[in-house]
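The complex appears here without one of its protein chains, the remainder shown in place.
To keep things simple, chains are lettered A, B and C as they appear, and every chain counts its residues starting from 1.
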Amino acid sequence: MAKISDGYDPGPGISHAGSISLGTKDIEKSLWFFRDVLGMEEVERDGNVAYLRAYQELRHHSLVLREQDEAVVNAFSMRTRRAQDVELFYEHLQREEIEAVEIPAGTEKGRGTAVRFLLPGGEHPFELYFDMDKTEAPEEIQSRLPSNSSTRRGLGVRRLDHFNVQTSPQTINQTEQWAREHLGLKRREFAYLPDHPGTLMASWTSVSSQMHDVAFVANRLEKTGQMHHVAYNLENMSDALTAADILRDLDVSFGVGPGKHGIGQAMYLYVHDPGSDHRVELYASGYQIFDEDWEAIEWRPEDFPEGLTWYGDPIDTTPGSRGRDTTGTAGLRNPLL
Amino acid sequence: MAKISDGYDPGPGISHAGSISLGTKDIEKSLWFFRDVLGMEEVERDGNVAYLRAYQELRHHSLVLREQDEAVVNAFSMRTRRAQDVELFYEHLQREEIEAVEIPAGTEKGRGTAVRFLLPGGEHPFELYFDMDKTEAPEEIQSRLPSNSSTRRGLGVRRLDHFNVQTSPQTINQTEQWAREHLGLKRREFAYLPDHPGTLMASWTSVSSQMHDVAFVANRLEKTGQMHHVAYNLENMSDALTAADILRDLDVSFGVGPGKHGIGQAMYLYVHDPGSDHRVELYASGYQIFDEDWEAIEWRPEDFPEGLTWYGDPIDTTPGSRGRDTTGTAGLRNPLL
Amino acid sequence: MAKISDGYDPGPGISHAGSISLGTKDIEKSLWFFRDVLGMEEVERDGNVAYLRAYQELRHHSLVLREQDEAVVNAFSMRTRRAQDVELFYEHLQREEIEAVEIPAGTEKGRGTAVRFLLPGGEHPFELYFDMDKTEAPEEIQSRLPSNSSTRRGLGVRRLDHFNVQTSPQTINQTEQWAREHLGLKRREFAYLPDHPGTLMASWTSVSSQMHDVAFVANRLEKTGQMHHVAYNLENMSDALTAADILRDLDVSFGVGPGKHGIGQAMYLYVHDPGSDHRVELYASGYQIFDEDWEAIEWRPEDFPEGLTWYGDPIDTTPGSRGRDTTGTAGLRNPLL
Partner (left out) sequence: MAKISDGYDPGPGISHAGSISLGTKDIEKSLWFFRDVLGMEEVERDGNVAYLRAYQELRHHSLVLREQDEAVVNAFSMRTRRAQDVELFYEHLQREEIEAVEIPAGTEKGRGTAVRFLLPGGEHPFELYFDMDKTEAPEEIQSRLPSNSSTRRGLGVRRLDHFNVQTSPQTINQTEQWAREHLGLKRREFAYLPDHPGTLMASWTSVSSQMHDVAFVANRLEKTGQMHHVAYNLENMSDALTAADILRDLDVSFGVGPGKHGIGQAMYLYVHDPGSDHRVELYASGYQIFDEDWEAIEWRPEDFPEGLTWYGDPIDTTPGSRGRDTTGTAGLRNPLL
């Protein structure tokens, strides 16, 4: 007899992008940005490490800020579908001969055991975890809605949305393919490099109904494992306008935006944490993918500028240019290389 | 070796609410409403049957309008995850001794074979299908974005969002439980009847990351199988304001809204198709559920009014009252009975 | 030779509603509401008196909060068109045998000489002034835009918009007529009491291009000189949704809204300052009147409910009812008496 799907696979699986651990040279400035400006809750502080979450996140954190010499990304963390999947992934990585380490529970406060490894190709530090405490916010900021942990504050970011990671043109195909085969990410939209058909310029992949949980983009890199940006979700596109208005007035350097991506149909606003210079995208709306047989959309190079910027402040795609948004996690160059 | 999840289960599964077939006494009025006002595309017309879709839907239709004597719902159709799941569900229903019939391909234009049965308890006509043609829109309304079938028009509904079905207090528990066990729907938020703890007043369930794909609500019914409403999705909450403005000016009877649900955190605007009197919800934003271990949120009766209306035009919850929104699919009575 | 208009009249004139002085029983609670929640700047504090302004106001204040036993309105202050108009109005009032007193400069901090009198009929305390200091905000909240005094904060109110004052059915006609003849306010929209044609139920009047700077509404009063509400302006209708969301979560009692008035076409959200219980309207958009020969729009009683609530949370117009919004400045009863 055919068993009716219970939404669980026999193999391990990923449910979503869960949290990110960012190095920052100036944690007070970063806290000012993420907590006081974006409106996140500082859930816990442990010496030079702070744990934050957005108002729609019920668990302990989606952001770890660690004061350290180099403002690198310490970990891109994804939540597994089931508790046992962390161990199953660990075993799987070993069989694949990928170096993996177990991170004991509590290494990140509030989080259970995780497995850590470098993404083959891009060498981005990924961590897979399942257990994370459900934490009540202090009473004075608690939300009266049970699906929110706290009231909406600041610019109103409500949850971590996705990661965008950078790889070199030499490794992007390998990296993306590995992530699809071994993390269950599905390709949703993509483009090849103009002069290298078959070599990805960018690929947007997801395991959830979001158009992307993880995007991969080819770039000229200074080092491996670089992020392009981490995105936090806003309730409405109009929130991105309000955010732009306030960030401009606070003179927080923002890279590009607001504008609407043709790829994914969401509003973007790229801004830099002044403490770490990491690039953060404020992201709103976009389309959902429910079909299991979604066919990945290919963008031709000539249409790609519209894919990046359907309307609004344009993301520069001139070859060789570094655009206006030159600082940040990766010293972003042009996506068309 | 543990197999990494490929997003497919060994058993059959549902991916989302795909389309609805509505009876209408006046198809021209219904087409005026859905096509000319809401902005949907009339993809095909076949005598007294019209097929429509919203601008973000790439397949043949999400709405069937059939002119007939009684404005009932002819079918709530859900798409399966895989092609073989239609047959697997059919076999499963037979083993469960639930009467099921196979609907041949083409019975609904553009659609493949489906299996039809009545939901045990509520007796709502459900159909499960997988194949549906990808249809190009006529050139003059084609979108330049590959993830849209046509340009945004009218009030800008972009895709079918969810169904809300009515059952009696006597059958709601059975109906909802069956749907969870046999269709893979997971309970997300719910409330018990004030004086009957353990008897559901309403339950919001989903198989996708949406807070609900199908909601179940207890009501005093005139007949079985009644719908409460079908929802179409808008890009932003501000679109619901524009919709309300225009619908008021067109004097299209609208039930309730705009307002924001505490349950699901989405904007609502309930309006009635003047051809069929079916209730349609224009629905925007809301929160996403990515965690596989989401714990269903229970609403106590005393908080339930805020759950229905967090802010905005209030949904009446006075016991015995029929509220202001008395017409429509079900002759809606009060949700608190 | 005809002199070209320089925008100045030979007689004195009013330019706009400039500020309001509110009594409050709990100034700390009121400051929490106006400063911390609505986002106004506390410009100056003088014992039990606080001066505030919104981010688009360049002069010293538009709101005075005074801690006192009775939470009445101490003054509705309107700015004159020219410096000499304050004295000219004083002389005019004396000729009209209306008791008027000169309020010395500095009585309200930052403000020049004003003339104070009670509106004939309604007995609302009005003050007319011209001089008010242009005050720079502290550097840490200064706006980089020269047309804003400070950055947008909190719920983002940007300027005082209008007053709505209550009179009795016995005095409303006299009050409104006096204000039109002697303050230069022009009637824009109005309604007569259902059973008393010729007796105003409400009248919206302005001297600027706004649909109203001062509204008059008939009510059963506990005392004379009562306010119905004071309105602060928001940049967009979507800001009213965000405000409603946050105010609900903070459990700040809000009367009615959000919704859109048919009269004036603006979004409303009525909320009560928890310190004083004064009713404050958050007000967005609306239409402008530029024509000098605008013909006042009359609302028939049967259309009046749509005039108050075009869409959204309905303002109760049932005769005799006190609606849901029963507290506040006036112990509001139903506008239809």
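Rule of thumb we're sticking to: a contact is a pair of C-beta atoms (placed from the backbone, for glycine too) under 8 Å apart; a residue touches a chain by one contact, two chains touch by 3 or more.
In this text the structure is predicted, and so the values were computed from the model without any measurement.
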Seminar exercise, completed: Cross-chain touch to the chain not pictured, restricted to B:45, B:152 or B:220, is B:152
For this session: Give the residue, chosen from B:80, B:173, B:209 or B:238, that touches the chain omitted from the document.
Result: B:238
For this session: Tell me which residue among C:56, C:135, C:226 or C:276 touches the hidden chain in the full complex.
Result: C:56
Exercise. Footprint of the hidden chain on chain C, which residues?
Worked result: 1-16, 56, 79, 81-82, 88, 91-92, 95, 144-148, 158-159, 181-184, 186, 189, 207-210, 235-238, 262, 264-265, 284-285, 287-288, 290-293, 297, 299, 306, 310
Exercise. In the whole complex, what residues of chain A lie against the chain that is missing from view?
Worked result: 237-238, 241, 244-245, 248, 257-260, 267, 306, 310-314
Seminar exercise, completed: Logged for chain B, residues touching the omitted partner chain are 143-145, 148, 151-152, 156, 236, 238-239, 242, 245-246, 248-251
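In the analysis below, only the chains that are shown with their structure count from here on.
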Problem set entry | Between chain C and chain A, distance of the C-alpha-averaged centres to the nearest whole Å | 46
Exercise. How many angstrom lie between the CA centroids of chain A and chain B, rounded to a whole number?
Worked result: 31
Seminar exercise, completed: Multi-partner residues in chain A (2 or more other chains touched) are 144-145, 148, 236, 238
